[in-house]
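For this depiction, one protein chain was excluded, whereas all remaining protein chains were kept in their positions.
Should a chain be cited, it is by its letter among A, B and C, assigned in written order, with residues numbered from 1 in that chain.
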């Protein structure tokens, strides 16, 4: 029960470390006979990869997907779909200075505690690189969801205290931070560049909106649609919180304010965020996640080394000063994985 | 893959509806030879049951636990531990007025969409009554965690916009809202009573603090300790969000502020909430959940009936005007279930 | 991962010991809206219970099923279906003589080794009584399979070296040993009665034939239909082997003999037993299991006690001299559970 699999019926298992030969994923439970190709998957991987703009890490990861199984003549076969991305541009030497010291905010301390293994090169399994496999698998799920009429979009809602004031879906892929408001986006980019210049980082909030899910999807009681989405999002390293619909604001609302009343045409409001009792209502599913500031900064920090001795540390390297733009496709991928799995589980119960 | 089980190695499966003969739970994977008795479990069930104070539902649920299996001479046997609580005081007739109308904020609409079944009596499986089984199982996990040196406490942090200003653990069980600040507690009770008088309800925030978890517990990458806790908490009907450590505030922090630096004596701060990379750091694990206002209110609301016709609805009945005080033991129970499972999974990998 | 659950999508979890208050089962993943009642389930439980004839144990277990959840107005709701059977007629005192000695062929030695618990009353969780929960759950699966056009029948093929020479399905429920040949049945009954008179027991072979499974059911590669059936059958205490179609005889056949050739009307033979590559062929699914002689005999045997001291033992009590007649409904139940689960898994992949 090591935790490298996700999903029950549509199930993925990822593998790979940041400085090993490759990362990848097996997707099991894929509907057979569905047309899909590497180019479709590559689109999502390209959205995740570093080096996209001035506000992302300049690392070069080509992240070319290789499909090793589960496809025949351009269609899925229903057998396990294995996708692999080779690792390149691994500058392990960049990590030599921090060979023995724990990087604040990083998982190297906890991994050593858990496994008794000290691999100072990059972040090993805790690296964001592991998410390449998720994004590739998520693209497969996205394709299956298209056939169900489901679409979804995630976008930066806030970065470093700057909040989007408008929502223009067309803007999202046009700016470097994947924000839904072009004015806020410009301010966010400026803020990130300023922080990067001094070796610091910042966090933000990403929102996701899912459309086209008919009412009735989600498995009570423990595998509620929101519970599964929450687990999926918190499984992303930088995510520290999630809220659905009104979310934490619901804590200050009255029942008469929060309840979504109904009329013949449907729900009048959507404070629930499209999920009640763990089951989709048919309204848009809406949630927001809190993204912490990137841990890797070159501001000097206090830490200890593996011998317990105190020292100062400066994490050099090519890191993202704000991970929000690159976390957007990961959030979409995880949401796709949850949804396709829940659709298939729903089908299993009724057939 | 209907979702009525929770946990991988220490696994529970709950059963029962609010208006059926009984609710209960099977706990599988219990360590054999552990002393436990019904009185120990009853303590937690009594904290969850209605009728404890003026701010909880006056319903009478004696919730007496019956252990049907898995015990011999006062000790666990390692075989499935089945616990059952009979249902009593079921006033189905109270629901006759709302027989055909959907209650805003309730799961009756989504359950009908999912299962094609309309059971207007109470909330069926979506009822808070289902959580009695969780609390009984959580008490078993709590006992096992005691042997590991782990303890935990949840408490109301805010209700209806009133926030605790101080933290006094001894206060929690002394006031009707299980708040950690006696002054805030008095204001909260007054607010709830006022809302109850006009048939309305309010939400709040509950915090949980877990002590004594050594570093190294949690299964990356998908079953991170925080991911599992998030799923567990969002599986509780009224919960709409969760955040760990600094949580959503992290979105506005710099990396240099959020990173928990280390010195020889340990971490200097705990913005991470005791979990980094999905693995415990050894610091206290801290999270907060957003609790929505109770859906059942007697303020008139607009809704439709099963035929799609618009009507007004007033939900009579004996409901909690604020669920925070009773959700506290449920949150503790779910946290215990996650932790005991993660400890056992950790053991499995290393043995 | 204690092993008290079976099935992936249509999943059961059993609980209960032979001398505790009750045994039972939770069935999760039941199709909602299916008409079923306790009487239908009771039919199968009555086929399993002791005291049916001169060749079964004279113990009285009324085995009345109580449905605690998952039903509303005579139909399944899609929520967990919990069924409980109270234990009665527990003569624990009958076991006092063997309080400290291990009964040869019994699981009391291995259970003590595994759990460190010595419960000398009956067989605890290893008792055949545990199978009551399986039979109740199997009846639910059988009802769902009826809607799929699947039927099945198991029957005694051989007992104590006496083999059925003919197959008359109508005969099976007419004779005390559930054999498919009335003449063989009479000889079997005589043999069992003679062995019972001297306190001994014998084994046999039970065959199962499943009709109406369309081609395409079964999940390669590890959850092949035959692999799941094998696991299911070997999970029954007294079963020591299983073979499909030609089975062990295939080891002495040539490829040209064993291959099932095809013509336009379908397969010409069925040496495969209705399963190739782990997937149903559309032919009848046929397998046989080896049933060991009942361990509880009153012939004196050599054993040791819990202190390791050698002694003689005579297992008094009211035991079945041959378990074949009562294992028939258990085999059918387990086969139903496997099939319904595989049908649902197949649906999940294609929807």
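Throughout what follows, a contact is a pair of C-beta atoms (placed from the backbone, for glycine too) under 8 Å apart; a residue touches a chain by one contact, two chains touch by 3 or more.
Quantities reported herein were computed from a predicted structural model and do not represent experimental measurements.
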item	value
Of C:41, C:246, C:285 or C:333, the residue in touch with the unshown chain	C:246
Listed residues A:24, A:50 or A:138, member touching the removed chain	A:24
Touching the absent chain when the full complex is considered, from C:41, C:158 or C:172	C:158
Hidden partner chain, residues of subunit C it touches	1-6, 8-9, 14, 102, 104-107, 109-111, 113-114, 125-126, 130, 158, 160-161, 195, 200-205, 214-224, 226-235, 237, 240-264, 268, 272-273, 276-282, 290-297, 299, 301-304, 308-310, 345-346, 348-349
Subunit B residues that touch the omitted chain in the full complex	1, 8-9, 29-32, 78-79, 220, 343-345, 347-351
For subunit A, residues in touch with the removed chain	1-2, 4-5, 8-9, 11, 13-17, 20-24, 26, 28-30, 32-33, 66, 68-72, 75, 77-82, 84, 114-117, 119, 124-125, 348
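Simple rule for what comes next: only the chains that are shown with their structure count from here on.
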item	value
Taking each chain's C-alpha mean as its centre, the one farthest from subunit C	A
Distance between the centres, which are taken as Cα means, of subunit C and subunit B, whole angstrom	39
Interchain centroid distance [CA atoms averaged], subunit A/subunit B, Å	27
Residues of subunit C engaged with two or more neighbouring chains	1, 8-9, 29-30, 32, 78-79, 348
